[in-house]
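Note that one protein chain is taken out, while the other chains of the complex remain in position.
Let's look at chain A:
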């Protein structure tokens, strides 16, 4: 167990390092540089000073050495666009927002997804099943800005139940979290329905029925596992996606999360900010996958913890 954990952690570090290195060279290979302006080209002296300030006048290997050196000291460097701020500062202001929004969205997605999935499986081929799965299909196919707009139209304009946009109060979280959660809830719902159906047709369920166990007991004690397992393996990437994929939601609901800097940094060629966000997200993805694997062993005794590697 201990060996497994350490092996995996080592794997996480290795993966993040590889991703960082790759991103470092990729972002610098993109045309242009961080100091290009639309309207006014930078005077030569100013351009030179900026390049120097961020070591961009050096060869790419020296830049890389500088970057790794700073990274080892826990320094992500300064943003090239937001020149009064360090990348650490930007991430430490925006990341908690994304985590807070993401965790609520995740809870909604899991609770909503599992309940509807399980109910649909139990009432297979009924109107309820078809209805729920149609909604789930819609949830998967509709882009999030449509879902967000529909939610705003309904809960803000019509019912006046929720605030329009902004961040800071609990009420302001509800709509964006819902908009963020729905596509994931839909996917979880479909996954859990399929898993559940598979288990329900197995012999031990029939045995349980034959023993005269109550339906609810059968579902909760025995069949639920079948619904959870495929969902659990989906949760790792889903959580990472919920945290990164919220650019549109952040824009519509005016939420200062990490999704926007993640995308905008690449457009701005904000080298340090790109790398900072990449490191955060790749670490997250690896760690969640690792946690999911750990959960698996708790849920499914057939999976054992041996060996290492990522």
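The criterion applied here is as follows: contacts are C-beta pairs under 8 Å (C-beta built on N, C-alpha and C of every residue); 3 or more make two chains touch, one makes a residue touch a chain; residues count from 1.
Assume contacts and distances are computed from a predicted model.
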From "Periplasmic murein peptide-binding protein", "MBL fold metallo-hydrolase", "Cellulose synthase operon protein YhjQ" or "Cytochrome c oxidase subunit 1", the hidden chain's UniProt protein name: "Periplasmic murein peptide-binding protein"
Contacting the left-out chain in the complete assembly, out of A:41, A:126, A:141 or A:207: A:41
Which residue of A:100, A:128 or A:194 touches the chain not shown here: A:100
Of A:110, A:200 or A:284, the residue in touch with the unshown chain: A:110
Sole residue of A:17, A:64 or A:82 that reaches the chain not shown, by the stated touch rule: A:82
Missing-chain contacts mapped onto chain A: 30-33, 36-50, 52-53, 78, 81-85, 89-90, 93-94, 96-97, 99-100, 103-104, 106-107, 110-111, 114, 152, 156, 164-170, 173, 220-221, 224-225, 228, 251-254, 256, 260-261, 267-269, 295, 298-299
